[in-house]
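If you scroll down you'll find the structure; I have some questions about it.
With one protein chain removed, the remaining protein chains of the complex are shown where they sit.
Let's look at chain A:
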Amino acid sequence: MAIDGLIILDPAGRPIIQSSYSCYPTAYPMLHIEALNNALEKAPRGGSVDPVIYVAELSCSSACCHVEVGGMRFLATISEDADPLIAFAFLDTFIEILHDYFGTVNLATLKDNFDIVYQLLEETLDSSGHPLTTSQNALSDIVLPPTLISKLLASVSPSATGVPSGRQGGSFGLTGASGAFASPIPWRKAGVRHNHNEILFDVVEDMRAIVGKNGMTLVSNVFGKIESNAKLSGTPDLTLTFTNPSVMTDCAFHPCVRLQRWTRDNSLSFVPPEGRFILADYQYKPPQGAVISNVPIPLSLKANVDMGEFGGTFTLTLTSRSMKVMENVELELYLGEDATSAQCTLSSAGSGVGSVGSADGSWSFDSRKKMLRWEILNMRSSGSWILRGSWTSKIKAPRPAHAFQIRFEIPSFSFSSLKVDQLRLSGETYKMYKGVRMRSKGSLEWRW
């Protein structure tokens, strides 16, 4: 396992930040950057590049793994027989850390905070290629996040505030040292104190499905995640139980979860890290025995598309089948390389009394991406919405995609109806605030 280094490229493909590569020839990082840029250049418009690019120019042939974030490319170079998945997992973790530190990850924030990015890079990736500290709990002790105060201090004249800020930096080093890594639990800081103790769980379920031409569900999978945010003092030992844990299958857990307990009685027993973390991943599978083992899709689409010469017409009817209100319903159709324009009208025919027509929907055509988009911000239960329209194309036989991409969100709903039974705290005596929220979303491919 050896990630030689990490390079961040700006949208133009120039490196803005890279790790030191002190053990490698000077040309080493450049060759990887070049290989990636060449591959990107060669790729057809909108085409995809293999995520692992083999770089053979150097005596030590190696590969670079890359992902795109906010227009930038993050690339991790690996040599020897390393695991590309480690590279991707590391990139993912690193980007997540940047998100945590700066809120967003874009060119401007990285340039503004390049010194922090460098420090993070040093702390997370050893020059011998081993990822080091990536747990946010430990990192925040050794690399100070940019705070409002430090920004304020930086903006006023340095001479005026020189002394206090310097002291702040120094003192942090010492206090941090006592806490950092002295904790017996690797993922948790020692000696955390909060005036107000709380832990929040967000259960987010994500449906991925493909619906065939005939309206039959071909595949539907629901992947769930329990996102947690803990602000608890001391060393809290928590036990989370569910009324119906059987709906969670193929679980994967944060290292803090005691696996033996889960295998024994399906309860999650753990000492949480501080702050945000993902407690568990699972897949929801409907109970066995049902004829169709698919999770029902909460909306339906009736699509009539007539292809003509130099364009076509369509009538799309979206109907909600959900008992809950669906939000941010979004439908996309790629109209083909040669599409030039689209014209649509919206209407809604629903059982709802005060259906207001186009007020709650909008459509657009992205002439660069050739994408027709239809958005409905708020879709009440069992209402119907209709989009009629036509598009034009430069070529005689237009070739639009044969699948609609539909995304939706359903707040306060879960496909699995997973229910938290109780959350017990032991090891500490304070009272804590507990909260559980359910949320669902989905992305469907609807073929026609």
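The criterion applied here is as follows: contacts are C-beta pairs under 8 Å (C-beta built on N, C-alpha and C of every residue); 3 or more make two chains touch, one makes a residue touch a chain; residues count from 1.
Please note the rule applied: contacts and distances are computed from a predicted model.
Hidden chain, UniProt protein name from the list "AP complex subunit beta", "Elongator complex protein 4", "Protein OSCP1a isoform X1" or "Serine palmitoyltransferase 1": "AP complex subunit beta". When the full complex is taken into account, the listed residue touching the unshown chain is A:Ala56, out of A:Ala56, A:Met323 or A:Leu377.
The hidden chain makes contact, of the residues A:Leu200, A:Ala403, A:Val420 or A:Val436, with A:Ala403. In the complete complex, the hidden chain is touched by one of A:Asn37, A:Ser233, A:Gln283 or A:Thr392, namely A:Gln283.
Residues touching the missing chain, restricted to chain A, are 1-2, 4, 16-18, 20, 22-26, 28, 47-48, 50-54, 56-63, 65-67, 78-86, 88-90, 92, 114-115, 118-119, 122, 126-128, 130-132, 134-135, 142, 144, 153-154, 158-159, 161-163, 165-166, 169-170, 172-174, 176-177, 180-182, 186-187, 206, 208, 210, 212-213, 218-219, 221, 223, 249-255, 259, 278, 280-281, 283, 334, 336-337, 399, 401-403, 405, 445, 447 (touch as defined at the top).
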